[in-house]
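Every protein chain of the complex appears in place save one, which is left out.
Entry: subunit A
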Amino acid sequence: MSENTASTTGTAPVVGTARVKRGMAEMLKGGVIMDVVNAEQAKIAEDAGAVAVMALERVPADIRAQGGVSRMSDPDMIDGIIEAVSIPVMAKARIGHFVEARILQSLGVDYVDESEVLTPADYANHIDKWAFTVPFVCGATNLGEALRRITEGAAMIRSKGEAGTGDVSNATTHMRKIRQEIARLSSLPADELYVAAKELQAPYDLVKEVAESGKLPVVLFTAGGIATPADAAMMMQLGAEGVFVGSGIFKAGNPAQRAAAIVKATTFHDDPDVLAKVSRGLGEAMVGINVDEIPQPHRLAERGW
């Protein structure tokens, strides 16, 4: 694919390999990545036990409320967040906006999210992510979309959900869909994988790899609408390897306490006693919007293809 995928042969260290990019996501597993818009929020997230923060100018709920074109954050703001915390910092670039991604790489962010939450910059092409040293995470609503992003070099996938709603139903749909499609591939006889690849609009080799291993070749997180510890735990039980929480924390009554509760719920996602304990006394959750009430053109999950 590119020299970035080559492994080391000599003694010189090699950066930006597929293994260190995908490996970075492996280290985030079982963790919670929180959207933050300033250094103060980043500190609250780190204090709560977040494995990483996502730096962005407005959380999805505000992007939705205020409208307009949504872009990469101001480098000063990203620098401020990098300064403020010791955990990894991610930041969002618009779909297809390879220059925003270059800028984020130059700032030293640890992961770039090529995100449908921002206004797309290219309605045909996503970023060629193999061309970067920094790893990318991309959203997907189904297996074909996930595999197309991986083909373009994504080192981590998150189910899209519907960001900024506090309504977990779309995240559930997307996680179930990806899981079902992987299970279906694994059940197919080898000679049907060619047509399966055609239907998924994804390369045959990658489809075959998923069919054989029964999982994506990169880490799969979930995102979009997670607002409570129970939401996070349900997504983990549905096969997510970790959770992105956007508006759900800082649009709620008591962000620090809610953030810590979601971290605990993600680790002990299968223990109802722990979940009951951490769900108590969190104050008001974000008010939320039902995805059904959002007109089709305003649904973020439908950006990207």
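As a convention for this text, contacts are C-beta pairs under 8 Å (C-beta built on N, C-alpha and C of every residue); 3 or more make two chains touch, one makes a residue touch a chain; residues count from 1.
In this section, contacts and distances are computed from a predicted model.
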Absent chain per UniProt: "Pyridoxal 5'-phosphate synthase subunit PdxT", "NADH-quinone oxidoreductase subunit K", "Fumarate reductase" or "Co-chaperone protein HscB homolog"? "Pyridoxal 5'-phosphate synthase subunit PdxT"
In the whole complex, of A:L28, A:I127, A:A154 or A:I262, the residue touching the missing chain would be A:L28
Given A:S169, A:N254 or A:T267, the residue that touches the chain left out of view is A:T267
Which one, A:P60, A:P135, A:G166 or A:G304, makes contact with the chain that was left out? A:P135
Mind listing the subunit A residues that contact the chain we can't see here? 7-8, 10-17, 19-20, 23-24, 26-31, 46, 49-52, 86-88, 105, 108-111, 133-135, 263-264, 267-268
